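Sharing a structure with you now.
Yeah, one chain of the complex is gone here, protein chain that is, but the others are all in their spots.
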Amino acid sequence: MTVKTPGVSWVTLTIGMLGGDEREQEIARLAAATGAEVRACGFPWPEHGIPGVQHLADPVAVLKGAKFALFPVPGISADGALFAPKSPAPIVPDRSMLAVMKQPAHIILGWADDKLKTHAADLSIQLHEYEWDRGMMLRRAPTIIEGLLKIAIENTVITIHKAQVCVVGHGTIGSLLTRYLIALGAMVHVVARSPDRRAAAYVSGAEIHLLEELEDLAPELDILFSTVPARIVGENILARLRKAALVLDIVAPPGSVDREAAKKLGVKTVWARGLGSRAPVTVGASQWEGIRERVEKIIQAEL
Amino acid sequence: MTVKTPGVSWVTLTIGMLGGDEREQEIARLAAATGAEVRACGFPWPEHGIPGVQHLADPVAVLKGAKFALFPVPGISADGALFAPKSPAPIVPDRSMLAVMKQPAHIILGWADDKLKTHAADLSIQLHEYEWDRGMMLRRAPTIIEGLLKIAIENTVITIHKAQVCVVGHGTIGSLLTRYLIALGAMVHVVARSPDRRAAAYVSGAEIHLLEELEDLAPELDILFSTVPARIVGENILARLRKAALVLDIVAPPGSVDREAAKKLGVKTVWARGLGSRAPVTVGASQWEGIRERVEKIIQAEL
Amino acid sequence: MTVKTPGVSWVTLTIGMLGGDEREQEIARLAAATGAEVRACGFPWPEHGIPGVQHLADPVAVLKGAKFALFPVPGISADGALFAPKSPAPIVPDRSMLAVMKQPAHIILGWADDKLKTHAADLSIQLHEYEWDRGMMLRRAPTIIEGLLKIAIENTVITIHKAQVCVVGHGTIGSLLTRYLIALGAMVHVVARSPDRRAAAYVSGAEIHLLEELEDLAPELDILFSTVPARIVGENILARLRKAALVLDIVAPPGSVDREAAKKLGVKTVWARGLGSRAPVTVGASQWEGIRERVEKIIQAEL
Partner (left out) sequence: MTVKTPGVSWVTLTIGMLGGDEREQEIARLAAATGAEVRACGFPWPEHGIPGVQHLADPVAVLKGAKFALFPVPGISADGALFAPKSPAPIVPDRSMLAVMKQPAHIILGWADDKLKTHAADLSIQLHEYEWDRGMMLRRAPTIIEGLLKIAIENTVITIHKAQVCVVGHGTIGSLLTRYLIALGAMVHVVARSPDRRAAAYVSGAEIHLLEELEDLAPELDILFSTVPARIVGENILARLRKAALVLDIVAPPGSVDREAAKKLGVKTVWARGLGSRAPVTVGASQWEGIRERVEKIIQAEL
């Protein structure tokens, strides 16, 4: 994905990075590879460092004179701290910290809470949220799918090849998962509410079903992936699954599977979470693509 | 695609079909298979008839007492006649013809012109257009793609396997075409304006490019498919293609390729049109799915 | 496929090419691109020539002083002439013609008849037949499969996508065809005698059947590809096919389908022959790979 934008000079930029996890290592590496000055704090620092990136202890030093700040995708906790699980101290981007940036300044991040929005507005710093960017979600999708395949493989006594698999939902993840499973030789059933999405699944090679048909389909299934953010997989469905079936819930809390019922009925259920941080180099690189595009657009607009 | 809707009784329905081509044969066959009374006029009639379908000469007799009328997808000509290339006489759905339907009546069709809309409004007949139904478009897509593959195969001296192929545009047809070409072993380049669509193409396995990069990419290409409804493939691109390259334009008039320039430069160009009527049995069946869903929804709403 | 062999100097070689069709144009072009002296006669000559290749009228002049002669794959007719359908006069490689080659001389060709073998033995010219080279057959396979897809697409009223397709035989062509059809979304049934080949087909994603089961399978099929060099598809099977089914025979004479019975029963049958000459640039290039490997091995052995 080496799409280039003309007329953008990176070597004059200073970029400060606060918080994050292994993904930020790759983002920092790629940011420095542009020639920009990159400083970082709050994510796990590799033993041999990152070429061209300065690792500082103080968040204020990181942001001082920086035109761009990069904050991690997972967002901000209730107490206002950035996502930084390996940081010795919480990093709270308060007004005094942000005030040291070089105007006109920009923060590129997953999403901002109200406090951060207020500070930014007061300081005339522009916020650029990309948590809901569909292109970014798509680029993360193979990472998530591969993580799901691993979970499916390690929790079954059958192969995906020739297994009867149902994917509930046919959005970004559901549709790509369907294509992967078909490529691996599974017999794939897709349950979706929208006729358009059912048509897309049919074209991909799946058998398609209405949501109401899931209950009757259940006894045929070896694996059921649930991708719809609603409590879809209830006791009525769980009770009709085979003893050896596996249920994989990939929906953020509160999830889409009635875990109580599953436990009671003895249905093996895995709640697959945090898959976005597997393959941190690939995910970091794809996030960097999105960040890079934003930076270049901002610079071109300011020319 | 045997999705069933409960509580719908077909045997009491009368359906009249006017105009069309080979696709309507399959639609009529499937309509009659529901148990409904089906009458038809204006599409090519097979030698051995269609089980359960009455072939009548008079459009009025076809519609008489019918609750549903089915008109063909290609719509209505400037003189108000339905698409019916094999009909001995033009079929113009005027007020007197429509007045014989049984109220509350419904016409399911591709799209209506103003005259037809006026007649229908005056007679309290409801029109249901489905030309722009994305699900229907998707179900037609494999037909169109297979037609494109045939054209590509018969117009090249190389195989699609390992060929350098570019698909300009990544909408319904472009994205499915990309997946087919990758499955056939081509090295696929996708040019798209939207970052989201470029991301989708990347995930599908293609190399991705900005529109501005197409000119530099051109000398590498064996085949170029253009799917964007705009004059994208101009002399600047055509002039840089290889002598043996093939350009396939799949855009409705006026098309997306500068055919004058292509001719002057000696670039082999095929304007692939009317692919929607290849595989009339498959397309008829998928259109029938869309029609059936609409009929059942209408009946359920009237219960 | 740019596999290089060290220690081989092409620029000192003279190569003579006699007979052939469009494939030989590409072979000649690639042969000349090595730096060798290349002379040709007896295949259709392109309007603008071939860079570095001399087109001569006299076969003797072509072979004079040549260390290597390349003859076409389709072999030799009953009267001893090389395959050269566009040649003004037949080219018969007799003793006097071959005697002008430079010793130790080599002829690389599809296969030799007895006369040619005798001449070569008498003149101490080595013959290198490659008609039965499995690697060459494999490299030709995508060409043949794409030609078959084109025939299937233009002779059906349904899509390959979701069609019920049977492939009889699971050798080089049958197994690759199976994988292509699955990639295009067909429901593929493979009939094969050997348990190993059935296992391979199963792993590829097909449903598998014994030969004896073909008769019972027939009524389910939309398309039947027959790839086994034996009269497998007889009246018993043809009589049970659907009216709209298509039979594709890809076996060399006498073929594998009872064409008389098919005609009598009204079963649409296409005998797909000569597919090896479609995509002459790709096939020529892959033949050149095989020729190149042989030339280099010969030269290395003679060092």
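The letters A, B and C name the chains in turn, as written, and every chain counts its residues from 1.
Here is the rule we use: a residue touches a chain if its C-beta (ideal position, glycine included) is under 8 Å from a C-beta of that chain, and two chains touch if they have at least 3 such contacts.
Since the structure is predicted, the reported quantities are computational estimates derived from the model, not experimental observations.
Among C:A57, C:A89, C:L210 or C:A230, only C:L210 touches the chain that is left out of the view.
Shown as candidates are A:A36, A:A112 or A:L184; the residue that touches the absent chain is A:L184. Within the whole complex, the absent chain has one touching residue among C:E129, C:E220, C:E235 or C:E293, and that is C:E293. When you scan B:H106, B:H161, B:H189 or B:H209 for touch with the missing chain, the hit is B:H161.
The omitted chain makes contact with just one of the residues A:A57, A:I158, A:L211 or A:A252: A:I158. Contact between chain C and the unshown chain involves residues 1, 3, 133-136, 138-139, 141-142, 176, 179, 194-196, 198-200, 202-203, 208-210, 213, 293. Seen from chain B, the chain kept out of the figure touches residues 161-162, 185, 202-203, 205. Contacts to the hidden chain, counted on chain A, fall at residues 22, 142-143, 146-147, 149-150, 153-154, 156-162, 180, 183-185, 244, 278-282.
Simple rule for what comes next: only the chains that are shown with their structure count from here on.
Rounded to a whole number, the gap between the C-alpha centres of chain A and chain C is 49 angstrom. For chain C, the set of residues that touch two or more other chains comprises 161-162, 185.
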